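The complex appears here minus one protein chain, its other protein chains still in place.
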Amino acid sequence: MLLNCDLGESYGSWTMGLDEQVMPYINQANVACGFHGGDPLTIQKTLALAKTSQVSVGAHPAYPDLVGFGRRSMNLAPQELAATLLYQISALDGMASCEKLELSYVKPHGALYNDMMARPDVRATIMQAIASYHRPITLMLQATPNADLHREEADALGIKLLFEAFADRCYDNDGALLSRSKPGAVHSREKMLAQVLQLRDSGTVTTVDGSCIELRPDTLCVHGDNAEGVAAIAEIRALVDGE
Amino acid sequence: MLLNCDLGESYGSWTMGLDEQVMPYINQANVACGFHGGDPLTIQKTLALAKTSQVSVGAHPAYPDLVGFGRRSMNLAPQELAATLLYQISALDGMASCEKLELSYVKPHGALYNDMMARPDVRATIMQAIASYHRPITLMLQATPNADLHREEADALGIKLLFEAFADRCYDNDGALLSRSKPGAVHSREKMLAQVLQLRDSGTVTTVDGSCIELRPDTLCVHGDNAEGVAAIAEIRALVDGE
Amino acid sequence: MLLNCDLGESYGSWTMGLDEQVMPYINQANVACGFHGGDPLTIQKTLALAKTSQVSVGAHPAYPDLVGFGRRSMNLAPQELAATLLYQISALDGMASCEKLELSYVKPHGALYNDMMARPDVRATIMQAIASYHRPITLMLQATPNADLHREEADALGIKLLFEAFADRCYDNDGALLSRSKPGAVHSREKMLAQVLQLRDSGTVTTVDGSCIELRPDTLCVHGDNAEGVAAIAEIRALVDGE
Partner (left out) sequence: MLLNCDLGESYGSWTMGLDEQVMPYINQANVACGFHGGDPLTIQKTLALAKTSQVSVGAHPAYPDLVGFGRRSMNLAPQELAATLLYQISALDGMASCEKLELSYVKPHGALYNDMMARPDVRATIMQAIASYHRPITLMLQATPNADLHREEADALGIKLLFEAFADRCYDNDGALLSRSKPGAVHSREKMLAQVLQLRDSGTVTTVDGSCIELRPDTLCVHGDNAEGVAAIAEIRALVDGE
């Protein structure tokens, strides 16, 4: 099981995330593409850092909403969304090649990610955009009990999928993350580490009401916003490596 | 001698340029990359139109200045400018590949173009950025009496150049365009056609004070902003083709 | 009955709307505030033009979505939306004062307008923002059979309302505009003029299925995007003036 993290989300003079501290622990860097964060120079530096750390890179495209950090759902027409994705993926892909890295996947950001999981029409547009890219590229989405459906959708378009689970978030019985506004939505350190162990050993999580659902993720999403987050990543890394 | 034109400069709901009418007459489309014009959907449509018309495509990157249409000089640090260029070139390159087109050159836009011609440091940054791209790509710049110097600069970095001249603009003796604020800066139709003929037949232009300077351009820049411009392009096309 | 029109929607080098031709026919100019169109210089010129034409001015604020022209719904938190509105209203208000004009009303733009009519929570946020403005300012919204409810909502906050109807659009029985995707959504010239007459004489419209609903608008929204639109405005002006 791999670890992935959103990185390169600084913008101009504003910094965000402890990217340098996070890199040594992760396998996959989801690099912001300029639409919710990540100006060109930040992208370049983030890619160079990933290269040094031998971390795989993915494009982390978003709705065009800098002031909202891509966290607000926007009602784009399918052709607008598809072009917006191809632009961001292309920008990252070319800049990665300049750093002698190969962009290997796409993980939508924020509200776009949520819309992808909740709305079949948005997911279809995203999958079609990725299928229309000029070379094969993998889509990362959330591991849920609907994974088989998502695999069928992807197979029909000839694209590959990566499924991710969340270490620090409580799941409901549908395999969705409990809303952050609800009590218990974000795990304590102990529950987080327990969830990582369970995911590692059985591919399952225990949901908010105590049920057990199967997720079988390929990768775990971790967060390096602050020192506490980095410490958690180090612990998760050790667990995942079976130490 | 080829004809090139700035295209794809619409943005969202705002349209600019008679792209569809211009395409049949030109050889090279300089496609805006989103920083002065050209949202992702406009880029996609412009590339598709170029494909249909069998027109070569180049990236037309700019300073990040949407409200100023890239026409105002900005004092970017070299590393900021280089990353800003690689981002825009990469975005266009990937989107062109999706349309089964190969991006073949880069022509800086507006104030960035002027700064490239006037300031050796900006030109060096642009050339280095293009040299650092992950595959060979040609730089289009203005044909002037300094072309040999520019060729040396490019050779040192291993990049190729395309030189362009302007059909409708009066030149000074240094091979620079006469400022638009000066009388006679923009040619009448007759003078424009005469300049095209002279460029075609001898590679020279007659400057504002009657001198003759050699430019030997590879391509002529034309403008399709309005019906009059499109009519001029049609006439220039006929002249260049030797009709 | 007054005529209002969206104006000042150009942006930098991109022009939109025949503002100078429209001004003589209208009473109220809804001036874009920079978030969907309308850069500072365009705002200043539009206000100066309104001053010359003795046209009232209103702020026409939008979601922060330049590339989407404010036409795509965005899910802003109430406090984000309120601050976004106050910023835009303030910018217009101060710039109007510099032109010795008094900003007299606010009409939300595009998707924000639609959300205001469809979602009570968005309407409440808009009304509360306007109520929190440092001086009284009127809100313009759509005249529908729910006008009494809207008046109650406004009264509770101490703000005044202006109701507008549309000359060229077909209504459904709820007083909503028929979606543009449906046949007959936009009236022919004859139907438009008949609708204006009916609104003028009885304050009613005939809906898509032939019912008659009462709207009693204070003002009619007209569109000056092109020469045809300007001609229609001139005809509507004559009808409204009882000629």
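Letters are used for the chains, namely A, B and C, taken in the order the chains are written, and counting of residues starts over at 1 for each.
The rule we apply is simple: a residue touches a chain if its C-beta (ideal position, glycine included) is under 8 Å from a C-beta of that chain, and two chains touch if they have at least 3 such contacts.
Quick caveat: nothing in here was measured; it's all calculated off a predicted structure.
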The one of C:Met1, C:Ile26, C:Ile43 or C:Ala154 in touch with the missing chain is C:Ile43
In the whole complex, not just what's shown, which of B:Gly37, B:Pro64 or B:Gly94 touches the removed chain? B:Pro64
For the chain left off this view, which of B:Leu18, B:Met74 or B:Val208 is in contact with it? B:Met74
Absent chain, residues of chain B that touch it: 64-65, 67-68, 72-76, 80, 111
Residues of chain C in contact with the chain not shown: 34, 39-41, 43-44, 79-80, 83-84, 86-95, 97-98, 100, 132-135
Touching the hidden chain in the full complex, which residues of chain A are there? Just list them. 10-16, 37, 39, 66-69, 71
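Criterion: only the chains that are shown with their structure count from here on.
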Could you list the positions in chain C whose residues touch two or more of the other chains? 67-68
